[in-house]
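Sharing a structure here in structure tokens format.
The complex is shown incomplete by one protein chain, all other protein chains being positioned as in the whole.
Take a look at subunit A:
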Amino acid sequence: MAKDAPAHDLLLAEEYYSAEDSRFIPALRKVTDSNRLAQFADRWKHDQRIWSRTQKVEYLRGEPNCVGHQPVVKRLFKQAEEDSDHTVVAACAALFDRLVRHVKRTRYRYHWPSRTSWTEDYLATTSPKLPYGSRPRKARNPFTGEPIDVPPPPAPKDAIYFSYRTRYYLQRRAWRYFRRLAFRAPQQYVDAAVLLLREYRDADFERGERILDCWTLLQLAFREHPALRFGRERIRLAEGGSLGQLTAAPRFRKLWQTTAAFDQLIELMDNAPSRLVRVWAMQLLAQDHSERIASLPAAKLLALLTSEDEDLWQFAARCLKDNPHLHNIPLEAWLELIDQAPPTALPAVCEVIESNLSAERLSLQQCVELALREPTSIAQLGLRWSRSKSIQSEDDYELVARLADVRCVAIAEEAADWALGLVGSRAEYDRDHVSRFFDSLSPGVRRRTWAWLECDECPGADDPVLFCRLLETPFDDLRLRVVDLLERRNLPGEARPGLVPVWTSVLLGVHRGGRQKLKATRQLADELIRHPERANDLLPVLAAAVRSVRQPEARAGVAAIVSSLTTNPQLAGAVARNLPELEIIPAEAPA
């Protein structure tokens, strides 16, 4: 025990205790004098104030790393047993389970007779020392005068929180309390057990093997499971058993099958801090309360669907499949569900919605808005519902054109195909609607819109206004496609002046378009030959190609200039102005 702790620490804690100050527990945990703590615990354990009881639970939930606090724990536990205080006993039982800690280690084994070796895993106990003593002391070697570190004195026995023998005993004794309660007052057993189960945290099971350390938990929740072998002090896995096989198999199963237990299990499933306990509660509900689950109100199950806990919404989704009350849920509740569900639950939520909600109950606008959402499952649902609608009025077509703004990559192409089939059909063609698809931020939508433009029956193929708008695009993929298109066909006459910026952008693009640059150079040369009066616009662009560091571009540029000059010799002046370093040597006449 650390005798150098200041004596006034306990006085301070006692002062806080009497004044019901929230600083009581932190102050108490600093006290290390076990004799004085024992005296104080004798007073505290009899205190019946509600505040005092709350403090007991909070104290027991704390990290077990206080020197000299064993008498406090023991006294609180024994008094709680005597008073049948389930809450404090539950906190003690969970604390005792936390005290036993085994870690998986590997050892090397060798069998001399057969001269074979192998490694095997085993569980070793760990007992971290409590913080004790001070840092190494600085001193001087009396003989040499050199500065040296003097190690701290060894930690005394009470520098650990009970020996392992005591820990096992405390675990057994805590479970004995609950076991006897089941026989003596079975109507209280489930309530007390639920209090215990709510004491466990996910941090208590940070590694799988830690589950085997929780004697009270396993006795209560998995006592009948064949994968576990319960010994006198320890629980081990049965031959061939693994922790992955564990399913709910509680002791006193009959007590868990009552209506009151059903409510407690629902509560546990909803609010237990530990995932292990929540899953256990779900399994028990599925095993013993399937009829009651089927009659649960749909609103309750839908609320579970919005939970962040994956197990919980999966459980809710399973239960909802057979629920008869789902058809009465109002439309707004369904749409709200989509907004509130976590991203991982959305596929399940959408599946439930699709099987229970008819598309007829939604307007086209609502369907399109769902299709414009980003999560794939919602967008797919929205698109499926939109496709089932009849599109008739001008407003309907306007709504369909909004699909150009689709944000979900997975449905972008499908949505564009369907929407263009309507707003881009020969009967309903509207360039305002179609140009929205060319301007879409989604490359998939733009790709399908270009495919629509290239199809045989496309009503926009000769629309100069559509092409004028298309040529203003900031997207490289469309510009390159325009250059490719010009190799096969010409644009409507009114759109051609807009081509110069496209050619410029393609030729001066540094990120992509190696093949299209050569095509653009040829097209520029053709344009120059056709319209020599536009030399001032076209030649500066060709000059960039001629001076390019990339040889294919430079060659194509020179070829374009030469072919233009051959056809129109009057361009020589403009060429000299724009490319003064280019020397044109006339071909010698053949002899």
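We adopt the following convention: contacts are C-beta pairs under 8 Å (C-beta built on N, C-alpha and C of every residue); 3 or more make two chains touch, one makes a residue touch a chain; residues count from 1.
Just so we're on the same page, contacts and distances are computed from a predicted model.
The UniProt record for the undisplayed chain lists the protein name "Metal-binding protein", from the options "NADH-quinone oxidoreductase subunit H", "Transglutaminase-like domain-containing protein", "Metal-binding protein" or "Alpha-ketoacid dehydrogenase subunit beta". Check A:Cys214, A:Ala543 or A:Ala556 against the missing chain and you find that the one touching it is A:Ala543.
Contact with the omitted chain, checked across A:Pro113, A:Gly244, A:Pro324 or A:Pro474, is made by A:Pro474.
Across the entire complex, the residue among A:Pro151, A:Pro324, A:Gly493 or A:Pro580 in touch with the chain not shown is A:Pro580. Take subunit A: the residues that touch the chain left off the picture are 106, 117-119, 439, 441, 468-469, 472, 474-475, 501, 504-505, 508-511, 540, 543-544, 547-550, 579-581.
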